[in-house]
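With one protein chain held back, the other chains of the complex are shown just where they sit.
Chain naming follows the written order as A, B, C and D, and within any one chain the residues start at number 1.
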Amino acid sequence: ETLRLLTWGSYAPDELVKKFEEKYPDITVEVTFSNNEEMIAKLRATGGAGFDLAQPSHDRIYAVQQEYNIYKPLDLSKINTDVMQDKLLEGVKANTTIDGEVYAVPHQWGTSGLMANKTMAPDVKAWGDLCDPQYKGKTSMRLKRTILLGMAFDMGEDPFAAYADLDKYQSILDKVADKLIACKDNLKAYWKGGDDLSAMMMSGEIVASETWDSTAYKLYGENKDIVFVPPKTGALAWIDTFAIPRKGEADDAAYKWINFVLEPENVKIMSASTGAIAAVEGGKDLLPDDKKAAVNAAFTDADIDNLKFFANIPAGVEDMEGKTLEKIKAATGSE
Amino acid sequence: MAIKPNTAFLTSYRIYVAAFFVFLAAPLVAAGMFAFNDSLFPSLPWQGFTLDWFFNDTEPKLGMFHDRRLLRGLYYSFVIASFVSLLSVFVGTCNAFLFVRCRFPAKDFFYIMMVLPLVIPGVILGISILLLASNIANGAEEALSLDLDFLRPGLILVVLGQFSFITTITSLVIIARLKKFDESMEEAAFNLGASRVRVLRTITLPFLFPAMAAAGIVAFLVSFENFNTTLFLVGSEAPLTITMYDRMVKVGSTPVLNAVSFFLMVGSALLALISILVNRDKPQT
Amino acid sequence: MQSMTENDLATTDNDLECVQVRKHFGSVRAVDDVSFEIPKGSFFSILGPSGCGKTTLMRMIAGFESPTSGDIRIKGNSVIGTPPNKRNVKMVFQHLALFPMMNVYENIAYGLRCAGVSKEVIRTKVHDVLERISLPDVANREISQLSGGQKQRIAIARCMVLDPDVLLLDEPLGALDLKLREAMKIELKLLQHQFDTTFVYITHDQSEALVMSDNVAIMNQGKFVQIGTPQELYHNPSAAFVAGFVGDTNRWAGKVTRVENGAVEVATEAGLTMRGSVRGTGTPAVGDTVSAFVRPEFISAEKTGASDKPVDPAHNVINGKVDSILFNGANSRVLVRDGAGELIEADVVLTGSTQDLKPKDNVTLSWSPEQTMCFKA
Amino acid sequence: MQSMTENDLATTDNDLECVQVRKHFGSVRAVDDVSFEIPKGSFFSILGPSGCGKTTLMRMIAGFESPTSGDIRIKGNSVIGTPPNKRNVKMVFQHLALFPMMNVYENIAYGLRCAGVSKEVIRTKVHDVLERISLPDVANREISQLSGGQKQRIAIARCMVLDPDVLLLDEPLGALDLKLREAMKIELKLLQHQFDTTFVYITHDQSEALVMSDNVAIMNQGKFVQIGTPQELYHNPSAAFVAGFVGDTNRWAGKVTRVENGAVEVATEAGLTMRGSVRGTGTPAVGDTVSAFVRPEFISAEKTGASDKPVDPAHNVINGKVDSILFNGANSRVLVRDGAGELIEADVVLTGSTQDLKPKDNVTLSWSPEQTMCFKA
């Protein structure tokens, strides 16, 4: 039988897949790399068919499930929930329970924050510093919702709280948009994937950027001057989860995979590939040494306490954010 | 040669032509070159020559021939392209006979319909087919609790989506050839005692064969490199372009992508060569 | 139209008979009530202007079109309803339609293979027929490696190897260049002798039809106007159309001024008077309009007063002035402007000597009334 | 090659002169040392087999190729180095090259527009030239709506409206069908009279060249072999090539057995003996090989014993048997097999009477030694 994974790039390292297939010789693993939006879009188009296990982030399940009904409830008895870090497990369960059924369990977590080249941009501490004129033409960000949220926090707002009042949220978005439009001039380019971000950072074309932590860790391995910087308003934390598509055809294999990748020696392999911290007890210690060093270089305990976990996205927010992003993208005159 | 322009003009003209071909080759050379760079990043500086990105079997420099996902992408691309070329050559041939040989009402209109898919943006084709298929599948599921799996994103939809516009290309190629066919050749064969089927088999199809082969090769190449239409229709069996795109945007590129590019360039060049040979085997009348 | 009386005889020595064959395309009567029969082993040509229905008639014989009405019989048996691949009538197409994807051998073997003949027999037959068309060595050539004349012969061989009852040829020389066409004319006739098969040859070039054929049918607007030997057609045309179409000729329209057992006197529109013999159907009376034809070679042109022989008093005599000489070697013509201002063409032999006619010379033209063919209009 | 002596005279009445023009493509000598001059207002043809260099020569005159060496002069001025659009030499192309995206009016007006002529003048000129080619009403037609002959005339009009010094025509009749070609031959000559412009006409069809031209140059393998009037070429060919290429002819290869001031006796390979006159350069001696040519129209064929007139004793006389008659109206031929087994062609007039020659008849062929042209091989 085949296990069709719909997951993030690097969330299924070859080594691990091979190991899994050796352990379960009757299962072959097929991997499709994706991201939150595409996962949902794809599953929506297929009505939840075509894949046996998906890995959306914890904040992207509730509303989507209500609207499109693309996941099936998990059978928690088949999952080794014991190994999971309680706080994360409960958080995800709380976020993804509909009609008493749980739709997701946590896999790995990580943050979005800033990345800076210490020698060239020692002062980058907050989201807003990307717009600091002294780095004109040498900063970058991804034009997605993360930067909207980060910038909102930077401006003293609490966007997650505003989810309850969409009008309020809209006004925050408008403010953020103005700021980001004004900031446009300061940027070299919007990055679209880890690839161009790495290239720009490594080559010194930019000195600071919004980033996924894993990308920052990877670059730290190459160049110790490049470090992840948790913004002073708090890094945005996400938890990528396991969810089973409604028409998945290999549930058993899916559960086997979930349990398999949470085994400590496998977590090591996984984290080495993803740079994210597994949602198991002592997850951080299972990071490979260089990544652990990078995390330690980046985070103090205070930073960890200050993490802002993404809140569940209510229906309609994607649309509002989308429009805001379009507005920013379309705004010209700054060049 | 039509008429000889003066030499100074001709020289600058030639330089322009040469510059143009340099322009055409530049990005391919750039993409191909870094396949041999002994570095984890496909960029300058040059770290020395290596074939690791083709043949090495261990991370981090996993060569393309050991990279299961790329190989699987290659395999799916191949499967998709094969089906697409077979189907589109078949329908293209039927269309050629239809439009060259048959008379029927509103022929001009239908001819325009046949050409149309070529000018519909690929993204739109992909989306419209996805929407229709999903709606039918959802409808069937809700109303009849029927699982019409083939209407969900996946190989079949990708094949259909690509087929929908590639058939126009194959049709045009084969029509052009059939138009050159002297129908009296068929009559001559009848006259010599052949049955209808035999005429088709021994006269008409052999005559069309070079065009069918060329159309097939073009269809194969176009299918192999299609992105826009495929993007919306792909399921879990991703062809190479999609795999590479995901790799590049979602994982980060290493020179293995350059290696694949290089490999594809060589492959396409070979195919192109074959198509020339097929078309040149006999002087055609 | 001799065949009409024999419509119903089935036993026959004729390879091909058409009985009141008609073909209408919508309102176009492409072939209109054509009847003829072709005796075994003869060379029969159908000659007519473009669009007169020749190809349509031939396609009906070959089976590519079915007649609107009438019957077509091959060796006495009706073939109406027989599909083209079952008729023993083979056809050489205008552009030959040799198969370019096969070599010469395969082209010739094609029909035999269709008939399921065994490999060895095919081999012998193909080599045999190649011998007979004097091209024994080309079996393995590609079609594109043949000259125009060779292709022509291969196209014929491809049919003849099947031993057809009738071979149809639709303007097979049309695509060849001038010199080759001249040569092939003679060759075709020789091949027909060789194979001793009935050839039906379509052309709009009268010299082809005249040179090669035993019998020629003149076709116009879907109908056969006259069937006869080349000489009959040339010298005894039964209608003005035939007289005008076959061979070069001077032509006048005029009114009959006198009638006298088979001979008439005609005054042309421009004012000439000449005597002529009545041809074709219908005897013209005084006052009827007629067309008069005289062939250039029957008009003798002499410098006025140069000849010592007196002109035959029965002849038509006209004086004129040489307008121009169309020098064309043996086929040279002189254009003479007569008193009425019309141009008359006459053959001349130009030897290059000083006695040759020159423009502006005064000439006397004379020809006999027998050679002046008059048709009632 | 009369021009050679006048190479350096610049004042001239000649519209076109070529002086030792050569054109080599790599090792191919397409045109090799050609010199000639064409006087004002004449019709000059270049006649030669395919590939002999006619088109290349013409393209040099028009300016599309530049000669490897030699000079080309139009109205006495060298045009070497003048680009084609600055030469007052216009050209009618083989496939006419009418512009399909323009109508007739625009086609004709094109050249005038290029010359910057004002609108009204263009209008008058175009209508004028259309009158002169007798097509006053086609100005607004599309090219595709014209018949072959009309296209031909438009192509000429398009050039003539520019009043060229010389009009070049490269096999303009090649693409037309037989009947139309015949008609256009005469028409072209009339048009040239009309416009009174020098026409240089290329063809490989001798009858075209002979009928139309004032002077004809015979070209072979890049060289001019002879220049002369049609009659000169036909009756006094200066070389065996000309004798064989211009007009139909019987041809024998033989050895000289006797020489006698300008006359020779020749024994052919097959064993015939005949007397002939020496032509061309070089006087053959006894034992030399020669080619002997006799045109069919100079051979008289009589039924043996039928004629009462005695045959001229100076004539060559051969007895033979009629092999076949090629009936072609006024151009009929008889093929006679002589004692040596060779076929000899002679012209006959067939009147349709019983006295006409028939196959198997014994005939006596006779022709005069003057008409037997012998060239040293």
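Rule of thumb we're sticking to: contacts are C-beta pairs under 8 Å (C-beta built on N, C-alpha and C of every residue); 3 or more make two chains touch, one makes a residue touch a chain.
In this text, contacts and distances are computed from a predicted model.
The chain that is not shown carries the UniProt protein name "ABC-type spermidine/putrescine transport system permease subunit I", picked from "Fumarate reductase iron-sulfur subunit", "Heme exporter protein B", "ABC-type spermidine/putrescine transport system permease subunit I" or "ABC-type polar-amino-acid transporter". The chain omitted from view is touched by exactly one of B:39, B:82, B:184 or B:268, namely B:268. Interface note for the absent chain: among B:62, B:129 or B:185, the touching residue is B:129.
When you scan B:65, B:90, B:181 or B:209 for touch with the missing chain, the hit is B:90.
Residues 62-64, 83-85, 89-91, 93-95, 97, 99-102, 110-111, 113-115, 158-159, 162 of chain D touch the missing chain (whole complex, contact as defined above). Residues of chain A that touch the chain left out of the display are 37-38, 40-41, 44, 64, 66-68, 184, 187-190, 192, 196, 199, 203-205, 315, 318-319, 322-323, 326-327, 329-332, 334-335. Even with one chain removed from view, chain B keeps its contact list with that chain: residues 1-3, 5, 10, 13, 16-17, 20-21, 23-31, 34, 42-44, 90-91, 94-95, 97-98, 102, 104, 108, 110-125, 127-129, 131-132, 135, 160-161, 163-164, 167, 172, 196, 221-222, 224-228, 231-232, 240-241, 244-245, 248, 253, 257-258, 261, 264-265, 268-269, 272, 276.
Everything below uses one rule, namely that only the chains that are shown with their structure count from here on.
With centres set at the average Cα position, the gap from chain B to chain D is 56 Å.
Centroids built from CA atoms put chain D at 90 Å from chain A. Within chain A, contacts with two or more other chains are made by no residue at all. In chain D, no residue reaches two or more other chains under the touch definition. Of all the residues in chain B, the ones that touch chain C in their complex are 182, 184-185, 187-195, 198, 202-203, 206-207, 282-285. In the complex of the two chains, the chain C residues touching chain D come out as 178, 186, 189, 204-207, 210-211, 230-232, 234-236, 246-248, 295-298, 326-331, 347, 349-352, 356. Of all residues in chain C, only 62-64, 83-86, 89-91, 93-95, 97-101, 110-111, 114-115, 142-144, 158-159, 162 touch chain B in the complex they form.
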